[in-house]
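Only one protein chain is missing from this complex, and each of the others stays in its spot.
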Amino acid sequence: MEVFYFSIALFLLLNVLLGLVRVLQGPTPADRMLAAQLFGTTGVAMLLLLAQGMGIPALRDVALVFALLGGLTVVAFVRRSWIVPDENGER
Amino acid sequence: MTVSAWVFDMVLAAGLPVLAWSVLHTRDLFKAVALFIAYGLLIAIIWVRLHAPDVALAEAAIGAGLTGALLLDTLGRIGSRDTIESDASQSAAGERDQDKNA
Amino acid sequence: MSQFQIYGLASVLIFSIGLYGFIVHPHLVRKILAMNIMSSGIFLLLVSAARRDMHAIPDPVPHAMVLTGIVVSVSMTAFALALTRRVVAATGVAALLWMDAPVEAAPIAARNDEHSRDLDRVADPVAADRDDIHLSV
Amino acid sequence: MWPILLPLIGTIFTFLFKRGGAATISLVTVSAITLAVAGLTRQVLQHGEQYYAVGGWEAPLGIALHADGLSVLMLIMTTIVGASTSVYAMGYVFQGPRAGSAVGGYFFWPLWMFLWTALNVIFLSADIFNLYVGLEILSLSAVALVTLEGKPAAIVAGMRYLLASFLGSLAFLLGVALLYTASGTLELNSLGTRMLSNPSSGLALALIMLGLALKTALFPLHFWLPPAHASAAAPVSALLSGLVVKATFYMVLRLWFDVFPAIATPAVAQILGALGAVGILWGSILALRQQQLKLLIAFSTVAQIGYLFLLFPLSNGMTEIGLDAWSGGVYFALTHACAKAAAFMATGTLVYALGSDRLDDLPGTFRRYPLSVAAFTVAGVNLMGLPPSGGFIAKWLLLTSALNSGQWWFAVVILAGSLLGAGYVFMVLSRMLLDQPQSIADSKQARPVTLTTELSALALAVFVFVLGVTATPLIALLRIGAPF
Amino acid sequence: MTIWDWLSTALLLIGAFFFFAGTLGLLRFPDVYNRLHALTKADNVGLGLTVLGLAIQSGSWVIALKLLLIWLLVLVTSATAAHLIANAALYDHVQRWRRS
Partner (left out) sequence: MKLGRTRLFASDRTVRSFVRQGLWRAIALALLWWILLEGDRKGWWYGLPVIAAATATSLWLAPEAGQFWHPVGLVRFISFFLWQSLRGGIDVALRAIDPRLPLHPQLIEYRLRVPVGPAQIVLMNTISLLPGTLSVALHPMLLQVHVLDGRMDVQRSLQQVEAVVAELFEIAIEQ
């Protein structure tokens, strides 16, 4: 079964690397952020597969952090980077 | 180590330098930061493969997450154009044009 | 190839890529990214060395070192980014361009930024006296 | 343990009370640290080298501390320079980014206490990774202190300093990683015994030396130092030139003699010595060409750092001659710390008073600010290496070991450096003592200064002469646990 | 292999297919708004199926619950993130693609 888990994880990894093409192509900053989000979701799946494949339960906690992280990055991006608040703090 | 795990490692290890290179050599800084976040997550998966889940946890949370957020915040303030390079090339082009006119 | 060899090789590559990027790019944010990449290369070397013996339990010391290192490098990055903003506010450029050119203290960018406002407010003769540094090195 | 813990506690409290009482808290901390260092000194004098595992955790995961004569001497140096700088800073007017509200002054105290923590961590560490952590804290707080001044020049200089020291830290860390991979230990002593001469250790030596040389501003890696030291606030410049550079030099010394003797060949030592020699000449010549007072002193620091590195070729062979060179180098660091800090403090007072740090604006200062001029003069005597200053003893030890070991060219460099040093010191002094009509010092434009600043600088400068007298017991202390 | 193993294998395979479809959509769809559809929906289903397949194999209720919790977390964050990105894109006047 481990071989199978690793194969699926490998497939997902290739998927992510493919998705990075979108970061390179853009064209808008939003498109680039999408890929980061893709990395979040797919990373969670990969980590869960590895947790079972490698027999390390702690990896599920890492997956949990990944899950939180995708959202956090997008929020940071939208609020702070893309649309910069002007003097009044309004968008 | 099974073959699929070995291939997984190879793909990770090959993808990382490529990603590092593109972080440092893409034109747009914003693109570089987005790639850098992806880079951090890839590193976190490598820590997992090297049986260091504690390091992976720290890397994902503060290495990729916090650093990424800080970088995005900074770019929001100072703009994401790599101004120095583009300004230099623009002024060089301008000079060339002037030469032509003269 | 064992994991140690695979990732050890990758770590050397990454460190070199980071060093090269650090040297060729003048933009400060890019330099900071390069630093992070370089340090991740070192961390990778340490953690993969801890995995040299694939069947033993990994050595915990490098893990502790890398954990500390990650915290250190994040705080360094945060500080460097904050300083970058102040450099931009003070000189209008996100790079250390004026090695020997005196800066006409005219903050071009980020007029509304609090730092540049503070610069305008400096009324003290010593502070206002721009000691432009000429380095003849 | 206490020398590290006390400044850390001081950091926290000065940060909490930065708007009131920070200076008082610092003074209390300084006294407490003085007591702790005195206690440790007594222990080392009576019982020799001390080892201590924090919280009872043994290496490798715990934090191991170690104190011998060298580290105790460094602690004493830090305490003396630190105490007088603290007194000086109480009377100094900080030019923060928000001029008038002295924000720079508020943050000076916690940052300075943090810097002190880092210094003591470095001096007491018995393991190489702790050294790395100390190094990072050191650069972080040092850069933050430089940028306190808030002027564009200070910010840009701070940024350059940050990048340089970050690069140095990375080289150092990579070296540490290589060492650990090769030997499986982080402890300095066991690293030294397990050191084998192979390419990996050689690379580690090169990387660590490169990183530390960058941080110590050894020629030609000194480019970041003059702008950073010259554009910082006066007490900060004193700390940077006096202590921070010495801490990284201490690390070079420690690692060279404790960890690397197996692979540190005479050839490498000669390279370090040659760079030091070029640094002496180059730094002195550039100091002579400066028109700005603080920049001149900063370039003088570059020159004086060169002397420190002469120790490596001169002490090679580890004989009695080598021991002289070793003690001479360390004593040079000690006296230079006091003299250079005093010089920066004295000139800082004058720069504040005149509102300018141009040499041409100095005339007449001797009449209005005699104490500061005296402090600079006394410190200058040490920089030249004239008796009876401590600098003379240090240079004498270096000079005799150069002649005794047959490396006369280093003796020539030492003498030439002294002459050039005399040149730039007199260049400043002659302007200060010039009696010129309509000088800034005599006009109403010149500001009054506090007695605290003038006296603390003078006291530290005079202390250099005390170091000249007390050389014998101090060098005896230094030899406790010496690598020879 | 038991029937559960077969089921788990099938779920993981289908889940991987959904991830692939999501990436394909990310690359092929013409504008940000459409790509957001592809990414959020397909990847969430993919993750859901993966979680289900792994939960079957985990052999413990608590672990199954934890996997479910992680999935829920991803659902909430990705829905919020998708909305935020779409909202910012609209505000920033990112052109919508129309079939001509």
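Order as written gives the chain letters A, B, C, D and E; numbering starts at 1 within each chain.
Simple rule for what comes next: a residue touches a chain if its C-beta (ideal position, glycine included) is under 8 Å from a C-beta of that chain, and two chains touch if they have at least 3 such contacts.
Predicted, not measured: the structure shown is a model, and the values here were computed from it.
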| item | value |
| --- | --- |
| Missing-partner contacts on subunit E, residue numbers | 17-18, 21-22, 24-25, 28-31, 33-34, 36-38, 40-42, 44-46, 48, 60, 62-63, 65-66, 69, 75-76, 79-80, 82-83, 86-87, 90-91, 96-99 |
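Following the convention adopted for this analysis, only the chains that are shown with their structure count from here on.
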| item | value |
| --- | --- |
| Closest chain to the centre of mass proxy, which here is the mean CA position | C |
| Computed distance of Cα centres, subunit E from subunit C, in Å | 35 |
| Geometric centre distance via CA averages, subunit B-subunit A, whole Å | 14 |
| Chain centre separation in whole Å, for subunit E relative to subunit B (CA means) | 25 |
| Contacts with two or more other chains, residues of subunit C listed in rising order | 84 |
| Touching two or more other chains - residue numbers and ranges from subunit B | 49, 51, 54, 73, 75, 77 |
| Interchain pairs in contact, sorted by label | A-B, A-E, B-C, C-D |
| Subunit B-facing residues of subunit C, complex | 1, 3, 6-7, 9-10, 13-14, 17-18, 20-21, 25-27, 29-30, 32-34, 36-37, 40, 43-44, 47-48, 50-51, 54, 58, 63, 66-67, 70-71, 73-74, 77-78, 81, 84-85, 88, 93-95, 97, 109-110, 113 |
| Complex interface listing, subunit B residues touching subunit A | 2-5, 7-8, 11-12, 15, 19, 22, 26, 28, 30-31, 34-35, 37-38, 41, 44-45, 48-49, 51, 53-54, 56-57, 60-61, 64-65, 68-69, 72-73, 75-77, 80 |
| Partner subunit D, residues of subunit C touching it in the complex | 15, 22, 28, 31, 35, 38-39, 42, 45-46, 49, 59-62, 64-65, 68-69, 72, 75-76, 79-80, 83-84, 86-87, 90-91, 96, 98, 103, 105, 115, 118-119, 121-127, 129-133, 135-137 |
